[in-house]
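First the structure, which I've put down as structure tokens, then a few questions once you've had a look.
Heads up, one of the protein chains got dropped from this complex, but the rest are sitting where they should.
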Amino acid sequence: MRKSHPIIKALALFTVWFLYLPLLGVAVCSVNTAKGGWVWKGFTLDWYFKLLDNEWILNSAWNTLELAVVSTAIATLLGTILAIGISRFPWGRKTNSFLNTMLNIPVVIPDIIMAGSLVVVFGILREVSSIFDMGMIDMIIGHVTFQIAFVALVVRSRLALIGQDVEEAGRDLFASNWYLMRKVMLPLMMPGIVAGAMLAFTLSLDDFVLSFFLSGPDSQTLPLFIYAAVRRGVTPEIHALSTLVVLITVILVVGAERFSKKEIA
Amino acid sequence: MDTHKDKNLTIKNMVKTFGKVEVLKTVNQEVRAGEFFTLLGPSGCGKTTLLRIIAGLEIPTSGSVILGNDDITSLPANKRHVNMVFQSYALFPHLTIYENIAFGLRSRKINADEIKRRVNEGIEMLRLETLKDRMPDQLSGGQKQRVSLARALVNEPDILLLDEPMSALDAKLRAQVQEELRRLQRKLGTTFIMVTHDQDEALVCSDRIAVMNEGQIVQCGTPEEVYDYPCNKFVAEFLGAANMLKAKRVDGGVETELGFFALDKIPDWNEGLVTIRPEWVKISENKPDHNGVLATVEDSVYRGTNFDLFLSPGNLRVRTSSYKHFRTGDKIWIELTASDLVALGD
Partner (left out) sequence: MKNKNILWRGELTTEGSLLRKGLAFLSGGISWLMIFLVLPGLLFIGVSFATRGDHGELIWKFTVENYQRLAGYSLFGWTPDYLLILWRSVEVAFVTTLVSVILAYPLSFFIASRPAKSRYVWLTLIIVPFWTNMVIRTYAWFYLLSPELPLAKLATALGMIPPDTPLYPNAIAVYLGMVSVFLPFVVLPLYSSVERLDWALVEAAQDLYSSKIRVFMQAILPQTAPGLSVGIILTFVPAMGTFVVPDLLGGSKYMLVGNLIQQQFGSSRDWPFGAAVSLGLMVLTMISLQIYNRKGKEIEVL
């Protein structure tokens, strides 16, 4: 291992502080008794307890979770089947490049453009059916659309690791289609499917732009709630809520790392 | 009992093309029940394709595979009573060794007691008792190979197929495994068909060897037959070192650049090659009565069990036992015995 130069070390530490100082500031404010302003007045956890009384916040939290769970479930199912379709059949070169493009568009396209185009489409579909009124269904569809690609990419790279010979060995040992799928392919794909689902779930929790464009009056999510509140003026409750969200992110990240480490080991 | 062991395998007019590439060009071959049969050849000769066709992992372009009295050409792998040891072993990484071995029995829904009995039998036969609860990635190459063998053999297949089973093992282990594999086959009496590019492996293990080249079986016979009487230059050189001499047929033998040699078997061509293995060239103090050549030692290479001498004229390689010392420049008489000189065909 190489020791890094003191200047490099100093720059690196500065950068990490640069990333965390704002968040630490918010965390400090969330336990500050001062109702407004940024001056330290004393320690309290009141703001956290107040969150539990705020129906708006609880509602937003519920919406966030519902959106993430439903969209992740749909995207994981569709993305996994798509990944199998892409990598387990002898497609020609043209089909393969078409499929690659389809997977890459949602990954590279700016989310604001995707959101804008969906606003237009749902605007037109609304004339046909009120299902497409701004709200949860639109948001779920929007989230699934970018999640599918991420799930399919992750599962596909996992499938590439499962050699053809393992599949053939299963056949050679008398496995029928269904038995092979259940006993060999699915268990071997599972780490990829779980990783893809976790990625999709996090992307959904993290999304602001699509939800912002597609949400209706009853489908506020936490990021939308925080955004709206911040524009009105920050309050200690918002600091407390944000700090909680960051803590949940930490737990998810550490959990995901544990999971992937276990899979590699 | 053991009726499955009486089934001969017949390959009839087998042709396989991938796109425009003809991988197998009309192969006809019989494999007798209970023998250890080896397909030997360089990479790309079609031996693995032939094995995969027998396994039910490829369908031939034309021709048929007949096992006993049944045509199994279009039966997929999971419907044939033939099992395979894959080159990579292809163990299921998510299952324990025990479950790997039980896989074939479980997918055929055999009853639990029977599965237990047969898996334990397999575990005992291949000395895997201490490994049965481990996962495949905790095993060494040799252990994986034994698991892979057990996994195939517990199904009591009509034929066991082995695709380059030793390519992932180091040289020392390989020699030991070759002998074990042969003993195992003798004990079980199951037909083994092995694919390899390693002539030592083929010679040690097999009852019969089919040498393949460019999609065809060039020669088939016992190890002694193919080694001692190769039918052409390819077989002679593929199975080991061989001295080649250009020759013209004359009365009672052939005429070469080294002079006249008497042959036991007179060739059917007028011009061609004769060959002799380096270890069969005899060295003597005096001029031999027949087939003698006076040669000069050009180089001498010590190989542990013997010396390899390189002689002129004719650039001959001669293998001698190691206690005899020769130096560069020594003049010696050699004899290419009439019975050991083989005339090669095309």
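Letters A and B mark the chains as written, and numbering starts fresh at 1 in each.
Criterion: a contact is a pair of C-beta atoms (placed from the backbone, for glycine too) under 8 Å apart; a residue touches a chain by one contact, two chains touch by 3 or more.
From a predicted model like this one, the values you see are computed outputs, not experimental measurements.
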Displayed chains contacted by the hidden chain, counting the whole assembly: A, B
Option touching the unshown chain, where A:Met114, A:Met139, A:Val154 or A:Ile193 are the choices: A:Met114
Interface residues of chain B (partner: the chain not displayed): 56-59, 74-78
Sites on chain A contacted by the missing partner chain, in the whole complex: 1-4, 7-9, 11-13, 15-16, 18-23, 25-26, 28-29, 37-39, 77-79, 81-82, 84-86, 88-91, 99, 102, 105-106, 108-121, 123-124, 141-142, 144-145, 148-149, 152, 164, 167-168, 170-172, 177, 202, 205-206, 208-209, 212-213, 222-223, 226-227, 230-231, 234, 242, 245-246, 249-250, 252-254, 257
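The rule we apply is simple: only the chains that are shown with their structure count from here on.
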Chain B - residues contacting chain A, complex: 55-57, 76-79, 82-84, 86-88, 90-94, 103-104, 106-108, 151-152, 155
Chain A residues touching chain B - in the complex, by the definition given at the top: 163, 165-166, 168-176, 179, 183-184, 187-188
